[in-house]
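One structure, as structure tokens, below. Some questions next.
== chain A ==
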Amino acid sequence: MADMKIGAYICKGCGLGERLDCDELATIAQRDGKAQVVQQHDFLCSAEGVKMIQADIDNEGINRVVIGACSRRAKTEAFNFQNVTISRANLREGVIWIRPDEDDLRETTQEMAADYIRMGCAEAKHSTVPASEQEKGSNDTILVVGGGITGMTAAIEAAKTGYPVHIVEKTGSLGGYAGKMWKDVPMHSPYTDPVDTPVTKLIAEVEADSRITVHLNATISKTSGAPGRFSADISTESGATTTENFGAIIQASGATPYDASQLPELGYGKSKDVVDRVELEQLAIAANGGPIKRPSDGKEVKKVTFIQCAGQRSDKEGHLNYCSGDCCLTSIKQAMYFKDQNPDIETEILFDDLRTPGAPGEDFYRSGQDKLVTFRKGKVSEVVAGSNGPLVRFKDMILDEDVEEEADLVVLATGMVANSGVDIDAVPQNEPGEWEVSVDSILNLNYRQGKDLPHLKYGFNDSHFICFPYETRRTGIYTCGPVRRPMDTQQAIDDATGATLKAIQEIENAKVGRAAHPRSGDLSYPIFRKEGCTQCKRCTVECPFGAIDEDEKRFPVFNESRCRRCGTCMGACPVRVISFENYSCDTVGQQIKNVDIPDEFDEKPRILVLACENDAYPALDMAAQQGVSYSQFARIIPVRCLGSVNTIWVTDALNSGYDGIILMGCQKGDDYQCHFVKGSEMANVRMSKVDDTLETLSLEKERVETYEIAITDIERAPKLINDMAEAVEKMGMSPFKF
Partner candidate 1 sequence: MAKHSYSFYPGCSSQKAASSSNYQVSVDTMCQELDIELNEIPDWNCCSASIGYAGGGELPRLALSARNIALSEQAHGDQDIVATCAACWLATRETQERLNEDSELMAETNTALAEAGLKLKNDKKIRHMVEVLIEDIGYEELGKHVKKPLEGLKIAGYVGCQTNRPFGIAGESFENPKYLDKMIETVGAEACDNYEKKVSCCGGALAFSEPEKSQALIKDIIESAYDNGADMIVTPCPVCQMNTEVYQDQINATYGTKFKMPVVYYSTLLSVAYGKSAKEAALDGQIIKAKQLEDIAGK
Partner candidate 2 sequence: MSNYNQEMIDKYRGNFLKEVQDNVEEGDWVKMCMQCGVCSGSCPLGPHWDHPPQEIFMMIRAGKREEVLESTSMWMCTSCYNCIARCPRGLPITHIMHGLATYSKRLGLAPQQQPTAKFAQLFWDNLTKKGRVNELKLGLSLYFMNGIGEGIKTSLKMKDIGLNMLKTKRMSPMEYFGGHSCKDTKGFQAMLKKAQELEEARIGKSGS
């Protein structure tokens, strides 16, 4: 790239011209910011303004553009210049909108603007234009793991869009769990009667589609690579292994019915006439629309009792402590098997809470009631042998009485356990060079962080459930169906469609070397200076997406197309050898350093706010739009993720005389909202160590605060800044101002 040439453009529109001394800002850009070209414009985002900048790029060789105008989140289409870096000094949302227009405040408002101009120029000086990653992959084929309803739907959707698919199914036939059902819960209005499962139709579609290849009795013994260039070893029972290449992977490995033999107190295993939900389906298939007969003596069932939440939603050893989500609907459906055949059969559903999520839920429940299925809020204590069939003892929670009832058949509404492979946080990883296949693993990834997708809770695979379902913590690998959360057929079908779209999107991204969500389209990627690396492994361990492997000498190996550009590795690296072309320890560090720090006795403190660009920064912008104000002493720098915050920034800021530092990131933990899943959690761990720094500097702990901010915290985020300003006033100015 040619020499660096900074052009700074200061807008006077949107009231900036009236509120600020723009001539002075121009001088600062020139003098402090070392901008070679500085221009002011009355309406920078207008066609004319944009043309002016473009002309400088074309004629003056400007390749670092600094725009002193509105927030980086505004006017992105107008200021979309190619082959240059773009820095935005936020004078509108960041200065004039959050400061009252009063004469005696003009000075500090102007100082704020001046700092943002300096910061913008500093960032520009230390950025380079990102060239896309070099590891582009162009494979179009999608690997679908699992041949149940979810997997087949995903395969069909992908094939219909033109992408070739391989389905790898562990058993000898397609259909999965739903393939063993007599009927399914209806998926279209009217939600009144059980319907045929979509399995037969889906199998026919799969078999008819020449773009879909099916591997039965097959598992995956190794997956390696990255989006656009995955490679998978597909092994069949016979021992044969073929290797295929893929652009993206959809994991639809589903769930396994809970083992009811762990429920002797409910009579399972003791009486043949106590069955689980899978066995009831078999009885119904055997009856083929005729009367359902009980297993013990083949007697036609005249009374059937369903026990909900069998071994579920319970803390007892061996029980599932979550709700499997579909067993209430399943019991309603199964009760209808009886009622539809003969309305005189007594069907009773004993529930604690009846949960019927999804589109058919409430209507289907009503239909069950309409068919005179009896729903009774009852807590079952035990099922024992009665004289003519199993005897159910329960407490009616509405009538507050103990009841004993005999039935011909008892059905346990048992739950589902996700087929999510090994829990990589619980099992040790293979050391580099010693990788081995695991029979418990679904994907057998050769990634340094482990063989399967990370689990979140209750053994379900982590997918960004709050904002971006299907997005797992392995780029290019998507989960759908009950492997990521409990769900019924209809939801699994919708899920599969969504995951397919994601997979396709990723294949297309990989071709051009662009980042996936949430930094969609970002061309930068982590660059690593091997010479400086101490092999500390932090980046490898902390990367939320398992993008970094290790070579045999224990140096990190970056897999750029697995990377989501969160910068967590950059924040983790103690020797700061990881950076992006347009985002690095320097681009932020130099912004921090270029803020003018007034003398201790000026009584003008400086508060550094490192705000996550996904939630906190937009929240502050919105606060500005709504006319909320915050301290004139705050200087806000957006960061990609709190995870990218390197402690050096904090240490440097404290050393150079900042009086307070606020870190704003997304919610962490199991119910995270962090766009990079683990970034804000990592940052939190790191920041807990900042206390030591504060101590060595003899500074108060309260000078550095970390907060979880949601995009809706429009009042709270500014308030936290003001709180810090107040705290600083109480503690006094930092003594480190030179």
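With respect to how the candidates were assembled, all candidates are chains of the complex that A comes from, given by their letters.
One rule holds in what follows: a contact is a pair of C-beta atoms (placed from the backbone, for glycine too) under 8 Å apart; a residue touches a chain by one contact, two chains touch by 3 or more; residues count from 1.
All values derive from a computational prediction rather than experimental measurement.
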#### Entry: Candidate number, among 1 or 2, whose chain touches chain A in this complex
2
### Query
Within the complex, which stretch of chain A touches candidate 2?
354, 365-366, 369-370, 372, 374-377, 396, 398-399
